[in-house]
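Structure record follows, encoded as structure tokens.
Excluded from the complex is one protein chain; the other protein chains are retained at their positions.
Presenting subunit A:
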Amino acid sequence: MTLFCQLIENQRVTQHMSLETMSCTRCGDGFEPHEKIVNSNGELWHTQCFVCAQCFRPFQDGVYYEFEGRKYCERDFHVLFAPCCNKCGEFVIGRVIKAMAANWHPQCFRCQMCAKELADCGFIRNQNRALCHECNAKVKEVGMGKYMCNKCHGMIDDAPLRFRGEVYHGYHFNCTACGVELDSTAREVKSRPGFAANDMNELYCLRCHDKMGIPICGACRRPIEERVVTALGKHWHVEHFVCAKCEKPFLGHRHYEKRGLAYCETHYHQLFGNLCFVCNQVISGDVFTALNKAWCVHHFACSVCDTKMTQKSKFYEYDEKPVCKKCYERFPGELRRRLRTAHENTMKKTA
């Protein structure tokens, strides 16, 4: 739909034409001498006849809109004929963009990713979104697991070079120190430590970077700009030096090493074992080990009467817990008989 909208601002009221030959465009009647006459583009009107075809009220400031030979005030014209913009909800006057099954102001129809105006450059419908060609290409590439170079906007086939928060083809850059052309292995270095913004960052090839002596995190393989933790023969970002079991960072707390891995206190003891069965605390001194469990010196005791036992104490096993002889003898006879039979059966089996 195209609307022809004409704005007339300078009507003139004339009085020097021959009154007999003149008639009002609306009612057809003639004009009284000295009566004010409206002349709009050569058509004459009684002032009371020059009104909006819809509301019959005079045009404010003489401004009207014409559609199919009728004149309307601005408000009624909009209500009757003008489309509403799908974004801002206002009437669209002038150029209307019809797209995505809706109407839009040209300045309201934008790419839903980068907000660029789409009226003149065209758009692509992608999953019910209107996208510019560039964003559509990006989305497609991410969908295929690929990146678009932020410099040449071409697709990056191998690993991207990350620099200042964007991805690039490595070959667009050269090493800050030696000038060699870079690839994805290049290292981004904060040239002014302490600055949060990354626009001070510079790129170095691996060789030059190694010469600079910047430590590399053993977990993420990225350079460490802030505090360095050194453990297990490697350097780590503070937040990347974590328990191998729960993956929580130690953040300066004590860690325990075992077979090339680091553990927090709880998980080290949970996995490699020296938590006392009774107090569930780490055993620092002597350890009593029996029945697949460990006890600290204070808590190695009969599980029935809580009497302390020593390394030399003899005890019975009841559900893999130690029971002293005195207590065992006070067990119900029926239970002792069953335990004895069970014990004999296992002895037979192992023999």
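We take it that a contact is a pair of C-beta atoms (placed from the backbone, for glycine too) under 8 Å apart; a residue touches a chain by one contact, two chains touch by 3 or more; residues count from 1.
Heads up, the rule we're going with is that contacts and distances are computed from a predicted model.
Undergrad: Suppose you had to identify the omitted chain by its UniProt name; would it be "Os03g0102333 protein", "MIP18 family-like domain-containing protein", "Ras suppressor protein 1" or "Mediator of RNA polymerase II transcription subunit 4"?
TA: In UniProt, the chain excluded from the picture bears the name "Ras suppressor protein 1".
Undergrad: For the chain that's not shown, point to the residue among A:Q60, A:T185 or A:T346 touching it.
TA: Residue touching the absent chain, from the options given: A:T346.
Undergrad: Touching residues of subunit A against the unshown chain: what are they?
TA: 270, 273, 278, 280, 292-293, 303-307, 318-321, 327, 330-332, 334-335, 338, 342, 345-346, 349
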